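With one protein chain withheld, the remaining protein chains of the complex are depicted in position.
Our next item is chain A:
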């Protein structure tokens, strides 16, 4: 069975190679091929899953070593895979949701002349993400990690002729590279501490390392996670990444990429468990991002950017949960899976809306769309109910568990983290209701564009709606399915460990408070956007609204400090290199050898002068050898 693990990755990788190298011949069939390769990967995943279920909880981990990758004295990196319950969960999510997004893209990208290439990149994305979750050591994980970065670069910048898309792609890659620095340093620390960076031996030996070492490693891993998962302070790429085609957003936000940071932390549970200080930092990062993303999500009029803010916020929940240690690992992953369903559904829904609205993204120019796009409305609506945590739907179970776990951390920290998580739930209810109301309810607000074309909103083709319907099913039922009999907990516990924790508040009280903030959030949104007509042009707004529209000025800060500062630095260095370094070295040479005069002479009629100077050189050589003979 373990021989199949490699195939999980090989299928989409082969797909990418075929599609990208195949040339125009494959233009007609490229999207089908790409979908087929993704589906094949999912099929293999399901086969492995059923096989895994057939074995006992202790006996479920599979290993496959393909070959030794980098054999150097004292250093060994293998191309080897590990499939356990944690990676299995990701494999199913990545390949399953990934395949649905492939199917959706067939329709969505129908009129794009580079559709074949798009599917090639999608396949590459899946392959890289699968490698990331299947690697059995950190260095191979790093390959998948950067592969994801590359694929996202290619996809975010897919419409490269748009300067904004090209810039967004570059930004995503660069910000991620800052995170990658963290991953490199973490791996180097692991190597010098343990002499290896393979999961098995490292996790078995963490007890021998000092807490200081583990804290350093954990913080570096967190930096890496912040990059990929768009957590503060490396979140700035995520909003811009909306420049990519909408299916890409769904892929990045639901099944791949941003979930990688959560995976990294949960996978490294053994390291984090030994570094409580680092865990505290993880929870703080999660809590801050959770609020940050939610606030940004409230102010955006661009439907995709509002959803992007929501992703940041939801991933913040997962990071917060992962920082709680064994109390939260399982729920971080559970929320990650349910989020995978409803966020993919929401993005595909947003894409469907844009598809029918001439690619308009401004929600203030939507309105009343429920009448024109019933399927999109219902599926998007179910995703909406799931994400705000409507009782019985997916998000209700998974988010509730995280809030409970946050309280269970105990002490003041527990109260603060729990309170923040609760507050986040209220804001989530507010901004998602806002999105829902602006898009599907109220009066129609769209107008003819400059050429006099009025959008004719219509339902999308079935290749797009079927994936949306499937995802809506997941959004509705996944949470309950996982929760009944604590299925998900029992499934994942052997890998991540679990502790119940000591919550100062009862589960009932948490659920009740969550319901209260939910109702408040929805009601507030209703009073602002449902009760009265929505202006087509955004009002100036309060100070906070304006700040949130500009991503809380984080980008402006980056621009002034990093971009401008960097430009000055590089420009002055270029100048210095030319005038100072070059000048000093040349000057020294001239002073020593009177070279400047010769240099000028050499420049006129170089061949002759060259011969002379070579002759001079030879003469010195001969003189030297004669001298030596005398010695």
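Note that in this section a contact is a pair of C-beta atoms (placed from the backbone, for glycine too) under 8 Å apart; a residue touches a chain by one contact, two chains touch by 3 or more; residues count from 1.
Here is the rule we use: contacts and distances are computed from a predicted model.
Per its UniProt record, the hidden chain corresponds to "NADH:ubiquinone oxidoreductase subunit M" from the list "NADH:ubiquinone oxidoreductase subunit M", "3-oxoacid CoA-transferase subunit A", "Sarcosine oxidase subunit beta" or "Amino acid ABC transporter ATP-binding protein".
Although one chain is not drawn, the whole complex shows that of A:1, A:480 or A:569 it is A:569 that touches it. For the chain left out of this panel, the touching residue among A:92, A:174 or A:489 is A:174. For chain A, the residues in touch with the chain missing from this view are 61, 63, 65, 67-75, 79, 139, 142-143, 145-147, 150, 153, 157, 160-163, 165-167, 170, 173-174, 177-178, 180-181, 184-185, 187-189, 191-196, 200-202, 204-205, 207-209, 213, 566-567, 569-571, 573-574, 577, 581-582, 584-586, 589, 592-593, 595, 598-599, 602-603, 606, 610, 613-614, 617, 620-621, 624-625, 627-629, 631.
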